[in-house]
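Here it is: the structure, laid out below.
Only a single protein chain was left out; the remaining protein chains are all shown in position.
Take a look at subunit A:
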Amino acid sequence: MAAPRVAVVGAGLIGLSTALHIAEVIPSCCSITLLSEQFSPNTTSDVAAGMLIPHTYPGTPIHVQKQWFKETFTYLFAISNSAEASEAGIHLVSGWQVFKNPLEAEVPFWSDIVLGFRLMSAAELQKFPQHSHGQAFTTLKCECPPYLMWLEKRLKANGVQIHTRKVADLWELHSEYDIVVNCAGIGARQLVGDQQLFPIRGQVLKVHAPWVKNFIRDGDGLTYIYPGIHSVTLGGTREKESWCLSPDPGTTRDIFDRCCSLEPSLQRAQDIRVKVGLRPSRSCVRLQKEVLSQGGAKLLVVHNYGHGAGGFSVHRGTAKEAAHLVGECIAALEGSSSKAKL
């Protein structure tokens, strides 16, 4: 049979990294096209801080999440240690996660993957008078848009076609492609009618405060300060089922105040820009194959969406799994062309 044609829908972090992984592991035996209505800097991924601190998916076994995180961390750590690091926007960052109450579990599942994980000393905790406990570690951060641009560049170098196109229905791709990889993020709610997928609206501030070198995250996950290469991301909010993409001035004030109470030096931050993104949330990432049928026609689909707030932490691991599923679809296509014997 002719080389199978693969379309990846979505050009956020998940779409780009999935397309790249397919191109890397299934070279030459298939053609890959990336289709998206929006590209960086207008994706949800561009709003995210890009920190590698996993969020737990209640519907996915912990060992699987740990594996995804480990693969992602290892991959990005190698980039951070290469000449590509600045262009790719990947860098190490150290800091603290602080808590007001004693922790339920002594160490999180990812503690042996990040670097130098330890409980904070009393002396360190003096920096956070409202908090009684804390963890210190070094992790990685992906600066966006640079990381997304770098992925795009790698895709082009691997021969992946990139087209701007809004896909309203997967079936419109049926005549042009054999396999469709759905990385539409929150767009999957409309695209495939997934009612288990819902937005968790996040509003963040990107500020100029180059003196802030360490990350600070309140253990409740609501307030965080993540220093990047060009700006510091201050957050945040978690508004379930809100589809509103315009910034709320009251929320902006609130975020700024909360961050300043953690890191008072931010009072002098400048150039405050407000961004809003809709985290594609689900009890678990939808990472599976589906064979769609319509009037005798079949369309092979691989889903990879629903990463919620934790996409950056696991994107390489889930891209690898999605690429594996694409490989299985290719095998199935070859299988269905095997003929019956008289």
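By definition in this document, a residue touches a chain if its C-beta (ideal position, glycine included) is under 8 Å from a C-beta of that chain, and two chains touch if they have at least 3 such contacts; residues count from 1.
Rule of thumb we're sticking to: contacts and distances are computed from a predicted model.
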item: Per UniProt record, name of the chain withheld from view ["Cytochrome b-c1 complex subunit 2, mitochondrial", "Prenyltransferase alpha-alpha toroid domain-containing protein", "Mediator of rna polymerase ii transcription subunit 17" or "PEX5-related protein"]; value: "PEX5-related protein"
item: Which of A:R5, A:H91, A:R258 or A:K289 contacts the chain that the document leaves out; value: A:K289
item: Hidden partner chain, touching residue among A:C260, A:C284 or A:A332; value: A:A332
item: Where the unshown chain meets subunit A, residue by residue; value: 1, 288-289, 291, 293, 298, 328, 331-332, 334-342
